[in-house]
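== subunit A ==
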Amino acid sequence: MARVTFVSSFCDNLTGGAESLELSAANVFGLVRALEARFPGMAEHVEKRAAIAVDGEVVQAWGTPISEDSEVLLYPRIAGG
Partner candidate 1 sequence: MTKLLDKQELKVVGTRPVRPDGADKVTGKAVYGADYNLPGMLRGAILRSPHAHARILSIDTRKAEALPGVKAVATNADFPKVDMGEIDAGEAGINVDRAGQMCLAREKVFYEGQPVAAVAATSASIAAEAVRLIEVEYEVLPHVIGVEEAMREDAPVLHDDMFTEGLPETPTKPSNVVLRFESAKGDPDAALAAADVVGSGRYSTQPVHQGYIEPQACIVSVGGDGQAQIWCSSQGQFMVRSVTAAITGMNLADLRVVPLEIGGGFGGKTTVYLEPVALVLSKKSGRPVKMVLSREEVFRSTGPGPGAIVDVQIGATKDGILTGAILEMKYQVGAFPGAGCQAGVMHALGCYRIANSRIVGWDVVSNMPSTHAYRAPSAPQSEFAVECAIDDIARQLGMDPIELREKNGVKPGDPSFSGAPYGDIAFMETLAAAKEHPHYAAPLGPNQGRGIAAGWWVNHGGESTAMVSINEDGSAVVATGNPDIGGSRASMAMMAAEVLGLPIEKVRPIVADTSSIGFSMLTGGSRTTFATGRAVSEAAADVVEQLKGRAAMIWGVESDKVEWSDGQARCTDPQQDLPPLSIKDIASKTSKTGGPIAAEKSVNPGDAMQTFGVHICDSEVDPETGHVRIVRYTAVQDVGRAIHPSYVEGQAQGGAVQGIGWALNEAYMFDANGRLDNPGFLDYRMPVASDLPMIDTLLVEKPHPGHPFGVKGVGEVPIVPPLAAVANSVSAATGKRFYDLPLSPARVHAALNGAA
Partner candidate 2 sequence: MKKQYVSTIVNGDPADFLCEPQTSLLNALRDELGMTGSKEGCGSGDCGACSVILDGKLVCSCLVLATEAEGKRVETIEGMAQEGRLHPLQEKFLDVGALQCGFCTPGVLIAAKALLDRNPDPSEEETRYWLAGNLCRCTGYDKIIRAVLEAAAELRQERAPA
Partner candidate 3 sequence: MSYHAPADVTEAVTLLASQDNARPLAGGTDLLVQMRSGRVRPEMIVDIKRIDRAMGVRARDGGFAIGAATPCTELLNETALCKAWPGVVEAANLIGSVQVRNRATIGGNLCNASPAADSVPALIAANASAVVVGPAGEREVPVQDLLAGPGRTTLGKGEFLLEILLPPRPPRSGDAYLRSIPRTEMDIAVVGVGVSLTCDESGACTDARVALGAVAPTALLVPEAGAALVGSRLEDAALEKLAEAVKAACRPIDDKRGTIDYRIAMTAVFAPRVARIAHQRAQEAA
């Protein structure tokens, strides 16, 4: 099961304040589906608001594979001015 950590409180509304949890998924699409199943509304929230790092690498392509011992970080997406 990959370890998913929410960096900062930006998902608290949907996750009830969970810090992190274990999920199994083949890639980021699968992970987001699993999150949606666990916390309804997370799919859209992650798509619009979150940036994702898998094993220390910032990920744009959600096809990136996720292994059983992956470390996944979700944090707010900031672009700029």
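Definition applied: contacts are C-beta pairs under 8 Å (C-beta built on N, C-alpha and C of every residue); 3 or more make two chains touch, one makes a residue touch a chain; residues count from 1.
With respect to how the candidates were assembled, all candidates are chains of the complex that A comes from, given by their letters.
Bear in mind that the values here come from a model prediction, so they are computed numbers and not experimental data.
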| item | value |
| --- | --- |
| Of 1, 2 or 3, the one touching subunit A somewhere in this complex | 1 |
| Complex contact set, residues of subunit A against candidate 1 | 5, 7-10, 12-13, 17, 44, 47-49, 51, 53, 56-61, 73, 75-81 |
